[in-house]
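Data first, discussion second: the structure below is written as C-alpha cells.
Every protein chain but one is kept in place in this view of the complex.
After this line comes subunit A, so read on.
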Amino acid sequence: MEEAELEASLLEKAQAGDREAFWELAAPSVDPIYRLARRLMKTEEDAEDVVQESFLKALDKIGEFQGKSRFNTWLHRIAVNQGLMKMRKRRSDVFSLDAPIKGENGDGKAMDPIDFSESALDELQSREAAGVLETALEDLPIDLRTIVVMRDINRLSNDEVAQALELPLGAVKWRLHRARSILRDRLGEYFAERIGT
C-alpha cells in the first residue's frame, strides 16, 4: 500500500475510534515532534510534556482533522501551539511566529569568508561542528529556530512548514534563509578560530 493510502486508511480507522490505528499513524512522528519540542522548551521535562500533550490533543481532535495536510504536518502545528502555550504559562520567551525579525550583525561584509565546507564535513570536525550548531540554534530567535528544526532537521518541505505555521510560503523561505545564514556565519566564526589557533 502506498504511504498516502496507508495514512488515509489509518486515519479513517482512527477517526472511527480505533486507538491502535491512531498510534500506528502517530508513532512515526514521535521522534520529530520530540526534536522540535526539545528545541522549543528550555528543559527536557517541559519538552516531554509538550510531546505528550500534543499527541493527546491530536487524539482528542482527530475527528476535526480533514486530511488537507499530512498527519505529521498537522502534529507539528499542534506541537508548536502546545509549546507556545506552555511558554506563556511560564511567562518566559514569549514570542509570536510572525513577529518582525530583528536584523543581525555578522553579515560577513568586511571580511572574506573562509571556506570551511570540507573541514565541516570531515567526520570528527563534523561532530564538533554539530555541537557548535546546536548552541547556535539555541541562540536563534525562536521563530527562526522553529523553522530550521522543521525544515532542516525534521525534513518537512517549505510548503509543509508554511501549512504547519500558517505563514505565507515567502515568509517561511525568507526566515529559513535568514536562519541558515546566521548558523553558517556562526560556524564560520568557529572554524576561523580553529584555523587561527
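Criterion: contacts are C-beta pairs under 8 Å (C-beta built on N, C-alpha and C of every residue); 3 or more make two chains touch, one makes a residue touch a chain; residues count from 1.
Quick note on the criterion: contacts and distances are computed from a predicted model.
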Omitted chain (choose from "Chitooligosaccharide deacetylase", "Zf-HC2 domain-containing protein", "Na(+)-translocating NADH-quinone reductase subunit D" or "Ger(X)C family spore germination protein") - UniProt protein name: "Zf-HC2 domain-containing protein"
Among the options A:E3, A:E64 or A:D112, which residue touches the chain absent from this view? A:D112
What is the set of subunit A residues that contact the non-displayed chain in the whole complex? 19-20, 22-23, 26-27, 30-32, 34-35, 38, 48, 51-52, 55-56, 59-60, 107-108, 112-118, 120-121, 126, 129-130, 133-134, 137, 148, 152-155, 158, 173-174, 176-178, 180-181, 183-184, 187-188
